[in-house]
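My questions all concern the structure below.
Complex shown without one protein chain; remaining protein chains in place.
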Amino acid sequence: MSAPYSPQQLMACVLARAFRDGEVVVMGAVPALPLAACRLAKALHAPSLSYVVGGSGTVNPAPAGLLSQSCDPELRGGPVTLPLHEVVLLEGRGGALDVFCAGGLQIDASGNCNLVGVGDPARPKLRGPGSVGLPFLPAVGRTVIFTLAHNPRTFVERVDFVSGAGDTVALVVTPLATMEPDPGTRRLRLASVHPGVSADEVRARTGFELPVPEPVPETPPPTAAELAVLARLDPAGVLA
Amino acid sequence: MSAPYSPQQLMACVLARAFRDGEVVVMGAVPALPLAACRLAKALHAPSLSYVVGGSGTVNPAPAGLLSQSCDPELRGGPVTLPLHEVVLLEGRGGALDVFCAGGLQIDASGNCNLVGVGDPARPKLRGPGSVGLPFLPAVGRTVIFTLAHNPRTFVERVDFVSGAGDTVALVVTPLATMEPDPGTRRLRLASVHPGVSADEVRARTGFELPVPEPVPETPPPTAAELAVLARLDPAGVLA
Amino acid sequence: MTRFLDPERAVAGLVPAGGVVAVGGMHATAAPMALVRELARQRVGIGRLVTSPSTSIQADLLIGEGLVEELVAPYVGFEDLGLAPRFRRAVEEGTIRLLESDEGGLTHALYAGAGGLPFVPLPPAIGRSDVPRSCPELYREVEDPFTGERCWAIRALRPDVALIACAEADEEGNVAFGRVPFTDRVMALAARALVVQVERLVPVESIAAREAGTTLPAFLVSAVVVAPGGCAPTASPGFYPRDEAALRAYLEEARL
Partner (left out) sequence: MTRFLDPERAVAGLVPAGGVVAVGGMHATAAPMALVRELARQRVGIGRLVTSPSTSIQADLLIGEGLVEELVAPYVGFEDLGLAPRFRRAVEEGTIRLLESDEGGLTHALYAGAGGLPFVPLPPAIGRSDVPRSCPELYREVEDPFTGERCWAIRALRPDVALIACAEADEEGNVAFGRVPFTDRVMALAARALVVQVERLVPVESIAAREAGTTLPAFLVSAVVVAPGGCAPTASPGFYPRDEAALRAYLEEARL
């Protein structure tokens, strides 16, 4: 029997489990979910994990709650802050940062992310914020993609604009399921469905042809220990 | 009647008079003399002068005495320190720094400076420290050269290696005289002899053909005000 | 010499009409809003607006006023509060010339501007994205003279003026960031003129007590504008948080 949990809490757990001890994780805008995941991993199985929060450059901040702004002054809690300029250097260099947490308005079958917009980039139907740091994705060890929007508009066969290439994508986490690249084709395939979700539902809400393993693994639900840590990290219930 | 003064005190005065209010001066290794000149200028006629001391990046330091090390921890006295990395940027950019105080093992008729060595650079008779920041000289507003060695080995027709090009040289100051470029040919010519020095002596101790104006101006000796400030800045008598 | 000016005189005296203007602050933190609002008030046309790697209301407001001809901004948005409505509309309706760019490219382009480097080659990864090939104005291919390989390069950016917000200035015009610098330092070094908006004046000893690399010398600062509260509705670290209600109100109006 497991306690009740929200889709975002499960996603935080799935992300956390993907981080290994001693690794360095970097995250971008709207950091609440990856921030929760990093702190969860550090609390439970990866005490030497390091994480860098977005534009602020703060390393291992431990604010009183989960923050949704990547440059929130409350992020000062970490022992060290790197000027963003130096984070940019390390992102391009390779070898220093192990995991990049990314997302997109569109995510395609090859794991490419698009933050530029929908439609012809020169005259888009929907203009997104822009590519920010995603073009350097292939220089970082591996990419973990998360999105709260699992629908055919987000998961498309081919993005309208490649902000960040999917070359190093290792995991995609949504409120319904997890995906991973097929080692042979590098196309995304279903890795697990979250408890209560069917593979058919995931396929119906994915805009590209999604290979499904047989049998379909179920994502392990949050453990009591994970939920206890999340409750402590997120007193305001940002992920609830 | 003027008070007694040392050659280096006179040189400090000559340098100081070359700095204009509001300018930014940058100096390199062994900064005692240009440091004295900047502080003297700031005290007397250029209250808004700024100066950056060598590798330390300290701006307007006012230590208790004149220091001979460009990275001396005692240089912290200034209100601001720029990381050397940023000083390097500003040197290359142009427009930010007005005067570069330079020198050399060899200085030639075109104002080129050589800090690399004497003889064939591949197998020099004398190896100097190296070119450091001199290659960026032409990017800074103007160059002021100072040297304590006025002799035919230092002042040569053509340097064996161009560490810093003389394109922007405006003034050369030695213990004997001052030189300036001829606006037409850009070759150095005698500008003034220090009190008690003859033009013939300067020519004899200069290794290139040095045009001499007729009549030869005499360098104005230090004023009582200048000497009073120098005495205050240099209690240990580094310039004495 | 640094001048102490009010926002009106600083903008009138130091921001050339039709020029390249850089505006600092990342997301909704440390945006020099007192200066940005003054740009809007005086209706200063901006030939090219250059922002931090991630910008927000400081760009959206100027775009919404129709003052921005060309934009270099790798991210314009409001994070958890949503997309940037006026930026979005301007791009979708084609009323602005957007130069597609990326965080690393922009940062290195400002580094190049600060250092007198004509351009900067970028890490090979950039070629895997569509950014460089969609903006030949900023990105071109170049042959590495050491390896013979082709790589993407970005052109140096040299703003006519940079507007940034710092915590403090002293009476000589030295300033202290008093916060995470983001990329505002390199933006400041790259610009031909620099206007720094501060929360307060402090004695020179207070600036001198700061560590190396956390302050800027007066000789780089064209003008100091003392504007307490001048970052609002964005946050000013150490002084006040972002004003979420004001930002929501802005967004509501901007979406109309």
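All chains are identified by letter, namely A, B and C, in their written order; residue positions are counted from 1 within each chain.
Basically, a contact is a pair of C-beta atoms (placed from the backbone, for glycine too) under 8 Å apart; a residue touches a chain by one contact, two chains touch by 3 or more.
Just so it is clear, the structure is predicted and the values come from calculations on it, not from any experiment.
Looking at the complete complex, one finds that the omitted chain is in touch with A, B, C. The residue from B:Q9, B:S50, B:Q106 or B:S131 that touches the chain not shown here is B:S131.
For the chain missing from the display, the contacting residue among A:A96, A:V212 or A:A231 is A:A96, taking the whole complex into account. Contact with the chain not shown here comes from a single listed residue; of B:T81, B:T178 or B:T219, that residue is B:T81. The chain not shown here is touched by just one of C:L35, C:L110, C:A153 or C:A169, and that residue is C:A153. Although one chain is not drawn, its touching partners on subunit A can still be listed: residues 22, 24, 48, 50, 57, 59-60, 77-83, 86, 88-90, 92-96, 139. Residues of subunit B that touch the chain left out of the display are 29-30, 32, 54-58, 68-74, 76, 81, 83-85, 88, 91-94, 115-117, 121, 123-139, 161-165, 167. The missing chain lies against subunit C, touching residues 104, 108, 111, 115-125, 140-147, 149, 151, 153, 155, 177, 179-181, 210-214.
Quick note on the criterion: only the chains that are shown with their structure count from here on.
The chains that touch both subunit B and subunit C are none; no such chain exists. Overall, the chain located most centrally, as judged by its C-alpha mean against the mean of all protein C-alpha atoms, is C.
With every chain reduced to the mean of its CA atoms, the largest distance from subunit C is reached by B. One simple way to say how far apart two chains are is to compare their mean CA positions; for subunit B and subunit C this gives 38 Å. Looking at subunit C, one finds that residues 111, 185 touch two or more other chains.
The set of subunit A residues touching two or more other chains is empty.
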